[in-house]
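Note that one protein chain of the assembly has been removed; the remaining protein chains are unaltered in position.
We call the chains A, B and C, going by the order they appear; numbering starts again at 1 in every chain.
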């Protein structure tokens, strides 16, 4: 079973990482998008922090739902509905006593339902999907996350704003994959993965 | 008596000088105005050339009137009505068998009636007025013209666009005085003065 | 960054307050939201809502008022508004006959407006929508997120607004919107980039005499960079691209919009329209039955223009375009 407290510190950590790396995310998004991915998620992280601070949850589903709703209503752009849908979908899955890989899989389903991206289209999906495999076979680590992230470099975007660049999107890391990398690094750091 | 043919070559020469020095006049006007004095007068000179080319005048008054009307209707800005009024006023005076100094005095009267400037206000008046004295005492030369011109440098503008600069207009030659300097240099060059 | 603003992240809030104050006879800001709604007696007609990231002013709040939008929802600069805000816009627009959403085809807008639609339906408001995708500079959706929604959106607002005002039903408006969207084509170019105040740096770089064809309204890249050419050559490039798409014939009737991107003076826009006229009317013999020139869908302080053509398939579309409105920016 996934521990609610640990998940809460996971999500808090995620917010911190995103906030610390706001400029880096904006820069990645400037290269192949509109330069706001860091600002968008930092706005979301601040709202999540405000929501979670001093709050304690008994049920994982409630925690995920609150986070999802806050992200949906504060982030905007493409990443708001995508991350929001991921957490709302995880909230639903959490009702079924799901394990971590089941939860993350539900999150990915939420993203895909909302954004219709397949793997290889240079989006956050290209982080979530291989991460799920790594979680399943117990190989998730900062190194494997970084390896997955680097692979988005060579991809040509065909979803989201980066798709307008066509071939010129090649050679750049996808900002959404980077922010999702922070999410999964935070997962490891918060110890959610090792229980 | 002032010779019509010589006056015609005087005015043609004036147009050439203005056209050659278009950039210089624009630069002077950029410093203390809106940078178009050269363009304005070049436009006027082209129209005067078109009017005079192949044309020959019996009466000085007709020549001055044509030039005045063309300038008024082609130059615009401040200098159009001013130069235009000068020549129209000279056209009137030419009917009275006037000599050169009387003609130029009439021209200055036209300028002053239109623009209400006194000497010392850093305008073309500060060229015309001393030039009349020089013509009267037979001392007009390229050197005396240049001396008069340089004196506009130290003046503070209180008429025309340069007046908005206040003290900052000091230290720059007045563009209208410069174009009038070309007019009187042309006068010498065309031999109108020495008959 | 040289801008007349206070805190960069207060720009949207302060802009909406400034707009609502200046034009308080026409519009109002719904408290605690980024929604600008019109001050018009509700009369059981279809409500029309649009919106998107800020930075496109006068879009979209500038088109709120009688005969055009019922409400506009503003996001952060260049960032789609969130579903809850769009929902507030829908509620403000609802007069009991359903609400129609005009969405520009950008991933973020589509997803957020779609979620808002779901939320509104939970509150028993009928919602339909059109996704405007008029930007021909972009390859189609097999390769990209699909053609972007750009300045043509303003014609959509005008036509649907007049239709709604005349009492058209939600399904009639949906049908009309789809037909208009099929005939709506735009293309743009940039002379200089936009600077998002929250980012602080230009979105891209152009050399001194370099321009970019096919740019989007958030500074998305276009299809070609080259040296600045005379207006008539720029117009020719647009017309060539549009002709490839549209396959017009002599005498076809069109509405045309020359749109400034934010920092391009009207002087240049009128010169450009003059060149467009020579190409489309004098050479191609099209009938440009409706014309507009000005800043309608901007990209903050980008310099550049776009050209939108709408093929008039139905006389009524022209009537709708010409119908009087009471808005800030039309």
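Note that in this section a contact is a pair of C-beta atoms (placed from the backbone, for glycine too) under 8 Å apart; a residue touches a chain by one contact, two chains touch by 3 or more.
Only a predicted model underlies this, so the values are computations on that prediction, with no experimental measurement involved.
In the full assembly, the chain not pictured is in contact with B, C, by the touch criterion defined above. Across C:106, C:155 or C:272, the single residue that touches the chain missing here is C:272.
From the options C:167, C:200 or C:230, the residue with contact to the chain not on display is C:230. Across B:13, B:28 or B:72, the single residue that touches the chain missing here is B:72. Contact residues of chain C toward the unshown chain are 2-7, 11, 14-19, 21-23, 54-55, 57-58, 62, 77, 191-192, 208-209, 211, 228, 230-232, 234, 258, 262-275, 277, 281, 291-293, 295, 298, 300-301, 303, 305.
Although one chain is not displayed, its contacts with chain B can still be listed: residues 26, 30, 34-36, 39-40, 43, 72-82, 84, 114-115, 158-161, 163-166, 168.
Here is the rule we use: only the chains that are shown with their structure count from here on.
If you draw each protein chain as a dot and join the dots that touch, the picture is not a line, a loop, a star, or fully joined; it has some other shape. Chain A and chain B have CA centres that are 75 Å apart.
Chain centres here are Cα averages; for chain B and chain C they lie 54 Å apart.
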